[in-house]
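I am attaching a structure below and will ask some questions about it afterwards.
A single protein chain has been removed from this complex, and every other one stays in its place.
And now, chain A:
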Amino acid sequence: MIKAILIFNNHGKPRLSKFYEHYNEDTEQQIIRETFHLVSKRDENVCNFLEGGMLIGGSDYKLIYRHYATLYFVFCVDSSESELGILDLIQVKVFVETLDKCFENVCELDLIFHVDKVHNILAEMVMGGMVLETNMNEIITQVDAQNKMEKSEAGIAGAPARAVSAVKNMNLPEMPRNINIGDISIKVPNLPSFK
C-alpha cells in the first residue's frame, strides 16, 4: 500500500501532499519535513530507495523517490509494493509523463497553480493508497474528459458567474490596486529559486 505521496521542491516547500492514512495536520507537516530531510541529504545517482523516517513507521516502510530538477517526487510505501514498480509509476509510466502531457510540459509552477488538477490526475492513478490505473492513455482520456466538461461549464454556464466575480474582485478592498498581472509573469521566473 502507498501510505503517502509527497512532492516538494529543493527547499522543502511542499507542492503536493497526499496521505492515504489519517494523520493530524501537524504530523503531516512533520512527516513532510522529515522526509525532505532524509531525501535531500542524499547524493545524486545513489539508489532511489531508503527506509522510512520514524514518523512514517520506520523500517517497515520505504521511501521511493525521484529527483527532477527542482522537485522531489516521493512515494512512501509498505513492503507489499514492488520498489521498481513504484519507481516506474513515478517516473514515467504515469505520474510525471501524465502531468507532462496534461500540462504540455509541466514545471513546478503548474503544480502550484493547478493544485486541483494535480490532485485529479493523481486520483485517476492512485486511490486509497492502491494503484487504480497504470495505462497513461486511459488516464489522459479521463482527464481530458474532465477538462472538456470544465470548459463547457465555464463556456456558457460559467460566463455570468465569472463576470459577477470579476466585478466583485474589482471591489475587493484588499485587492492591491497596483498589481499588474503582466508584471508577475516576467518577474516570477527570474527568481533564483521557488520558495
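Please note the rule applied: a residue touches a chain if its C-beta (ideal position, glycine included) is under 8 Å from a C-beta of that chain, and two chains touch if they have at least 3 such contacts; residues count from 1.
Convention: contacts and distances are computed from a predicted model.
The complex includes a chain that is not drawn, and of the options "Mevalonate kinase", "AP-2 complex subunit alpha", "3-methyl-2-oxobutanoate dehydrogenase (2-methylpropanoyl-transferring)" or "Regulator of G-protein signaling 9-binding protein" the UniProt name matching it is "AP-2 complex subunit alpha". Counting the whole complex, the residues of chain A in touch with the unshown chain are 14-18, 22, 24-25, 29, 32, 42-43, 45-51, 58-60, 66-71, 80, 82-85, 87-89, 91-93, 96, 100, 103, 105-110, 112-116, 119-120, 123, 127-138, 142, 145-146, 149-151, 153-154, 157-158, 161-162, 164-166, 168-169, 172, 174-176, 179, 181, 184-191, 194-195.
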